[in-house]
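As you look at this complex, bear in mind that one protein chain is not there, while each of the others sits in place.
Letters A, B and C mark the chains in the order given here, with residues in each chain numbered from 1 onward.
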Amino acid sequence: MHILVSNDDGIFSPGIKALALALRALGEVSVVAPDVEQSGVGHSITFRRPLRFKHTASAGFGEIPAYRVDGTPADCVVLGSQILGRPDLVVSGINIGVNMGLDLTHSGTVAAAIEGASIGVPSIAFSLDASSDELQFEEAAKHALPIARWVLEHGLPPQTLLNVNFPNRPPQGVRLTRLSTRRYEDTVFEREDPEGRPYYWVAGKPSGVLEEGTDFWAVSNGFISVTPVSMDYTNHALLEKLGDKPLFTG
Amino acid sequence: MHILVSNDDGIFSPGIKALALALRALGEVSVVAPDVEQSGVGHSITFRRPLRFKHTASAGFGEIPAYRVDGTPADCVVLGSQILGRPDLVVSGINIGVNMGLDLTHSGTVAAAIEGASIGVPSIAFSLDASSDELQFEEAAKHALPIARWVLEHGLPPQTLLNVNFPNRPPQGVRLTRLSTRRYEDTVFEREDPEGRPYYWVAGKPSGVLEEGTDFWAVSNGFISVTPVSMDYTNHALLEKLGDKPLFTG
Amino acid sequence: MHILVSNDDGIFSPGIKALALALRALGEVSVVAPDVEQSGVGHSITFRRPLRFKHTASAGFGEIPAYRVDGTPADCVVLGSQILGRPDLVVSGINIGVNMGLDLTHSGTVAAAIEGASIGVPSIAFSLDASSDELQFEEAAKHALPIARWVLEHGLPPQTLLNVNFPNRPPQGVRLTRLSTRRYEDTVFEREDPEGRPYYWVAGKPSGVLEEGTDFWAVSNGFISVTPVSMDYTNHALLEKLGDKPLFTG
Partner (left out) sequence: MHILVSNDDGIFSPGIKALALALRALGEVSVVAPDVEQSGVGHSITFRRPLRFKHTASAGFGEIPAYRVDGTPADCVVLGSQILGRPDLVVSGINIGVNMGLDLTHSGTVAAAIEGASIGVPSIAFSLDASSDELQFEEAAKHALPIARWVLEHGLPPQTLLNVNFPNRPPQGVRLTRLSTRRYEDTVFEREDPEGRPYYWVAGKPSGVLEEGTDFWAVSNGFISVTPVSMDYTNHALLEKLGDKPLFTG
């Protein structure tokens, strides 16, 4: 069993360390992660410039082989699975902060799992509703272990990954959920630099309804949320409704 | 009617110029686009550093107000819709090269439309199966016009966008399609820099089955492919199948 | 005569356009410049990643061959002189804003000329005490012409370049000058991002004494300042004073 671990907070994040160390119980673990934080990069692949892939002894992974890449989480999965050999499982995280609802496509953590799923390897993204407290990540990693074991044993349908979010307290259990419509509503703040020129900060404020059965609802109520995520983004309902009518006549 | 136009090839690309000029027939057009090419950035949002938003007189848009942003396509939609006012339509493209199938989440062009849809504005991503031939983009833009008009008139369901791909020849008509499983299968090429250190290129080779009714099939047969894309990524089939069984026991 | 023109404000800056067009009077001109603004990069050379070198038709240089590089001004001179052939003259600018005194080493404009001098080609850096007024650059370029002609005719000593600054009004004449001790005294402004985390702006305020015979003095009095700059940075006075005494005993 070969497990490829990546993330988007970078190879020095406490979340990936906790996750990689915990998963040694399931097989051989390799870490391939960005050299600097890549939060918010979404599903970027770097193909306009080449990448470096460097063994890293000093990132605290002990005997686990660890490599850092000057690219995105998806790059890490592409390089890791080709240079180190095709893994049996791709896991990503544990991300500092949740990845839920409509913001899923922003997440580099989820992107690594999407990349895993798209090359046909069962994949899981893990995120924690917390800032960078090392102990919480170690605790969360214990709960990640049975989920990873289940996926290794049962597999996942094609083009499907699991998106897992941990609550910010000892979890009450696990809930299978659907994605909420929760998202960060972006606000733009205009400021002036010291030379009087404007610049802009994008800041998000969580918004969205707390519907039962969603990831947002589960995590808010202290459960671990496990959402099966598909890569078939077609809106089939609309497709059927529109049918073959001649819609767009010039 | 206010139409916000963005892309991921950058503000100097022939594709965005052709699209913005054509859409003047439908209302007031503003261009907000990255200052350099952002292909492959996926749905990135920049929130760790601030952004610039600069009026640009020299990009060939004539009297259309045009702004360049030192960020991603999604950043452009966030800034544009907040600084210039909420648009009635977000369009993105025309991208140099198709965006189809499983590679959708890599695309910055599609990400701009996803961002539009996620703030509740009807949104369309346009891509062309061609390299940078200015005439082809002008031709494609003519076909983009009735699609944009239809969306302005009929609207789109929540969290839904249209993903449009133009073939590399005069189109035979329009087809409503579902996403194919086509993707770029990534290969990694190892090389050595002049000092003997390895580096890696990621290169994609299109793969996937040519199934009727898909975007790939439509474009391959000379049709304009219009795919309704949803932002509910939940795999509902798997969710129902797994039900509430206690799956992940430590 | 082959003249290589670069800058650090980027290939779309009015300063490089004015300079390149004016220098056609002296020989064959090629433009190789950064694709985005590189102000403040100093004498960077990019050797950790490869570079692109792309012909650019749309930057307004007419029949002058123009190439943009995704790197620094010094990179542009390295690539330009090797790919297009060794030039007889390297000129850089016209920079938006002066480059004088102790701040010389910050300047990408000057760095391009330093790179030229270090490969043994006579080199000149041009800067203008102005913001981006196209007419002023055309006016300054007229005055750049006789200076470039003189250098082509007389050459320059090894490892020497000319650093030229134009005043912000019609010049009263030319003055040969030494570097002043003028510099931008950096102030740091602390601010908070929307999530409450600190960040810092570096801003410079010009400081320094206005001594006769310096670049600062010449430009302040409406003259074009021409300073011969050497690349022998050794402090010979101190070297002689310290002599061979055993100074640093553990």
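We take it that contacts are C-beta pairs under 8 Å (C-beta built on N, C-alpha and C of every residue); 3 or more make two chains touch, one makes a residue touch a chain.
Keep in mind it's a predicted model, so treat the numbers as computed, not measured.
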Among the chains presented, those that the missing one touches: A, B, C
Touch criterion as defined above, residue of C:58, C:105 or C:172 at the omitted chain: C:105
Of C:27, C:50, C:65 or C:222, the residue in touch with the unshown chain: C:50
Residue ranges of chain A at the interface with the undisplayed chain: 12, 35-36, 50, 58, 60, 193
Touch list for chain B against the chain that is not drawn: 49-50, 187, 189, 191, 193-195, 201, 203
Interface residues of chain C (partner: the chain not displayed): 37, 39-48, 50-53, 74-75, 78-79, 82-83, 102, 104-106, 111, 114, 118-119, 142-143, 145-147, 149-150, 156-157, 159-160, 174, 176-179, 181, 183, 185-188, 190-191, 197-204, 226-239, 242-244, 246-250
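To be clear about the criterion, only the chains that are shown with their structure count from here on.
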Averaged-CA centre spacing for the pair chain C and chain A, given as whole angstrom: 45
Residues of chain C touching at least two other chains: 50, 193
